[in-house]
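Structure incoming, see below.
With one protein chain removed, the remaining protein chains of the complex are shown where they sit.
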Amino acid sequence: MKSHTKYLTLNIPSKMAFRNITPEVDAAVRASGVQEGLVLVNTMHITSAVFINDDERGLHHDFGKWLEELAPFNPDPNHYHHNRTGEDNADAHLKRQIMGREVVVAITKGTLDFGPWEQIFYGEFDGSRNKRVLIKVIGH
Amino acid sequence: MKSHTKYLTLNIPSKMAFRNITPEVDAAVRASGVQEGLVLVNTMHITSAVFINDDERGLHHDFGKWLEELAPFNPDPNHYHHNRTGEDNADAHLKRQIMGREVVVAITKGTLDFGPWEQIFYGEFDGSRNKRVLIKVIGH
Partner (left out) sequence: MKSHTKYLTLNIPSKMAFRNITPEVDAAVRASGVQEGLVLVNTMHITSAVFINDDERGLHHDFGKWLEELAPFNPDPNHYHHNRTGEDNADAHLKRQIMGREVVVAITKGTLDFGPWEQIFYGEFDGSRNKRVLIKVIGH
């Protein structure tokens, strides 16, 4: 059995954005030497997400608009009690629940076992600061 | 350490539907010979989902109605920019984020370690075409 751990650091220069991190995950899988196994990819923060969907600019626009409708930004501490802590990012904690903290992807014959359009994204909902993503590979 | 990989192909003859794939996952776990480990089950497409919930017809009706409220079908490219690509399935990409791409289930004593009502479903949101589901078993 083999394992391999890699940390990415990202700094997204806006409140909300989506970045394709598939190349970094692919590189970690190759570096691990694992032929058959699983790779976990998760954000290490609670106001961001890791998810799999399409690398299409229009869709990312739609995600942003939709998430803002489902969980709108509102700094008012009477609207979100979390903002009584002095923060204004309660909406980011909610948006991340929709999009998800992590993905687990199969490794087959040494590569990410993906369908034709699957790509891994980091989703930022409270950016302009350093955030980390964890890549953990296990297998044989 | 052992691993086992199985691909299912499904063709759901409607835009949205839910199909119980627990028997296929159970068969793959038994074929793997793994006694203790994990099984990953994921859709390989970005307009469908794999999730665990109850096998109850009324609930599936409720899922469909609820998802349509949260992420309505709308082919208008002014509503969803993704539909400017010529597709009309932006809503399916959103619905899948609510329901989830994948599940990871424990294998204990050679079988799916489930609570009394847990069943694995494939959720289709843009059907009438072949789609694949990946089952990856690892363990010992």
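Order of writing sets the labels: A and B. Residues in every chain begin at 1.
Operating definition for what follows: a contact is a pair of C-beta atoms (placed from the backbone, for glycine too) under 8 Å apart; a residue touches a chain by one contact, two chains touch by 3 or more.
Every value quoted in this text rests on a predicted model; they were computed, and no experiment measured them.
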{"item": "For chain A, the residues touching the chain missing from this view", "value": "1, 3, 5, 38, 40, 42-46, 70-71, 80-85, 90, 93-94, 96-98, 100-102, 104, 132, 134, 136, 138"}
{"item": "Residue ranges of chain B at the interface with the undisplayed chain", "value": "1, 36-38, 51-54, 56-59, 61-63, 66, 70, 98-100, 103-106, 108, 113-118, 138-140"}
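Everything that follows uses one rule, which is that only the chains that are shown with their structure count from here on.
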{"item": "Averaged-CA centre spacing for the pair chain B and chain A, given as whole angstrom", "value": "20"}
